[in-house]
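For reference, the structure is listed below as structure tokens.
Every protein chain of the complex appears in place save one, which is left out.
Labels for the chains are A and B, by order of writing; each one numbers its residues from 1.
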Amino acid sequence: MNAFTYIEPATIEEALATLVRHGEEAKLIAGGTGLVNLMKQRLVNPGCVVSLRRLAGLADVNLDDGKNLLIGALCTHRTLESSPIVREHAPLLAEAARRVATIRIRTMATLGGAVVHADPNQDLPPALIALDARVKLRSPKGEREVPIDQFFTGYYETVTQPDEIVTGIAIPPSARTTGSAYLKFLPQTADDYATVSVAARVALNNGTIADARVALGAAASTPLHARVVEDALRGQAPTRKTLEQAAALVGAIVDPIADFRGSVPYKRDMAIVFVRRALGDAIAAAGGAVI
Amino acid sequence: MKNIQVRVNGHPVAREIPDHRLLVDFLRYDLGLTGTKEGCSVGVCGACTVLLNGQPVSSCLALAVMADGGEVTTIEGLAEGDRLHPLQQAFIDYGGFQCGVCTPGQIMASKALLDANPHPTPAQIKEWMMGNLCRCTGYYKIIEAIQAAAAEKTEP
Partner (left out) sequence: MEGPRSIGQSAGHVEGPAKVTGRARYSADITLPGMLWGRALRSSFPHARIVSIDLSAARRVPGVHAVISGADLPEVRIGRFLRDIPVLARDRVRFIGEKVVAVAAETPDAADEALSLVDVEYEELPAVFDPIEAMAPDAPLIHEHPERYEHPPIPPIGGESRYHPFANVCSQSIYRRGDLAQGMATAERIFEHTFVVPPVHQGYIEPHACAAAIGPDGKIDIWISNKTPFIARRQLAAAFGVPEERVRVNPTSIGGDFGGKGSLMDSALCYFLARASRRPVRMVMNYTEELTAGNPRHSGVISLRTGVTRDGTIIAHQAKLIFNCGAYGAFIPLHFLHGSVHSAAGPYRIPHIEIESLRVYTNTVPRGHFRSPGAPQTTFAVESHMDMIAGELGMDPLEFRLRNVLVEGDESAMGERFHHIRCGETLTAAADAAKWNSPKPPNVGRGIGIYERAPGAFGTSGATLSLDRDGKLILITGAADTGTGSFTVLAQVVAEELQAPLADVIVCQGDTDTAEWEEGAGGSRLTHMAGRATLIAASEMKRALIELAARHFNCTSEQVQMRARRFIASDGRELDWKSLVAWAAEHEALPLTRSGSYVAAGHPDVTCYVAQVAEVEVDRETGQVRVRRMVSAHDVGTVINPLTHQGQIEGGLVQGLGQAMSEHLLLRDGAVTTAHLGDYKLPTAMDIPELTTVLVESQTGPGPFAGKSIGELSNVPPPAAIANAVFDAVGVRLTDLPITAEKIYTALRAMEKRN
């Protein structure tokens, strides 16, 4: 790893000012599991590493008056998987967090770090998409919110500007009869990125699918929001045929990268299988049954 | 360079280190605590597991400066003089190690497990310990050792 200067600002204003001052030479670090690995391989060589470690108020989990779930960017994956509030109000996020890597990564890696890393193989982004999350960012110019499925622009790329820090996410409340599921297909060993992963959330109303969210990981150069699948489910009865037909539509929109976890045709076929399975699990979690 | 202050195994330590020093190198070479091992260097194998502020972390991915003001527990900090920690004794009695190089990491990770969940089921043990690779034992006896240590802890 090349040498760098480590800076620990005490406030977010200081952090932003540091980013502006050092420009391209600066990289933010939270848990560090992503950045340190990249620096050790010399893929990234910042002159200055700006730690968010000491910033207060960015690791909270709260419900606001509208029952939106507000999670600070410095919450670790471990917090996400074990917080009673997250588990109750966004079980899909808790489940996806639980599947990330190993316990050691989860104690250090943060929500904010995961989101800006933007590796399409990651587990959190599809869950966040399926939860209609909004990303909150702050820059010297002020604050803004970006819907999560506009946040990822490419392979390891997001809309985050060089002078911006992700401060947290907001997740709107789910309807009462909502169920969700996160499936991570790991055909090799238990510690791996997914060959494909699916986050599904389904709201039932009198036995029909009122609404659905489906998002995939490891299926394209960004996490994939499968709107065509959602459109095919809305208003339908949750029959096996409906799920099969809806899931089949994902085959045309995935664009996976071939690697040792699977070829393109295999990942495509598995996307279809696991969308169908995740929908079935989500419906069961909502108290419904697939007929 | 940074001056950091860390409590390591209960003892206050103050050192001046380069900003980019990794925690694993700080422990092994600056402090001479070679009980923590480096295996894969990418945070996968778990040989470098230590407790940072009570949480299991990959010390090969942690910057030493991030431990400033905090507490680090390594394998050297578990035994009390001659008295082995129940996990250490269980790993000996149940064959939870062979070559021993992954063992400090295994024991630190299992300590973190029992701290968080004193009575884990075998499934919970496997899920927690999945990140600590072992090439010698095949894991069966590691799981037995952890179960045994957990059971001992409930004895009056």
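Going forward, a residue touches a chain if its C-beta (ideal position, glycine included) is under 8 Å from a C-beta of that chain, and two chains touch if they have at least 3 such contacts.
Source: prediction; values computed, not measured.
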Residue of B:19, B:38 or B:68 in touch with the missing chain, whole complex considered: B:38
Over the whole complex, note the residues of chain A touching the chain we left out. 1-3, 185, 187-192, 195, 260, 262-263, 266, 269-270, 273
Residue-wise, where is chain B in contact with the chain that is not depicted? 28-29, 32-42, 44-45, 47, 74-76, 78-79, 84, 88-89, 91-95, 97-104, 107, 125-127, 129-143
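Throughout what follows, only the chains that are shown with their structure count from here on.
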Which chain B residues qualify as touching chain A in the complex? 2, 18-20, 22, 41-44, 46, 49, 52, 55-58, 61-63, 65-66, 109, 112, 128, 130-132
Sort out for me which residues of chain A touch chain B in the complex. 1-6, 8, 29, 32-33, 36-37, 39-40, 49, 51, 53, 78, 101-105, 107-108, 190-191
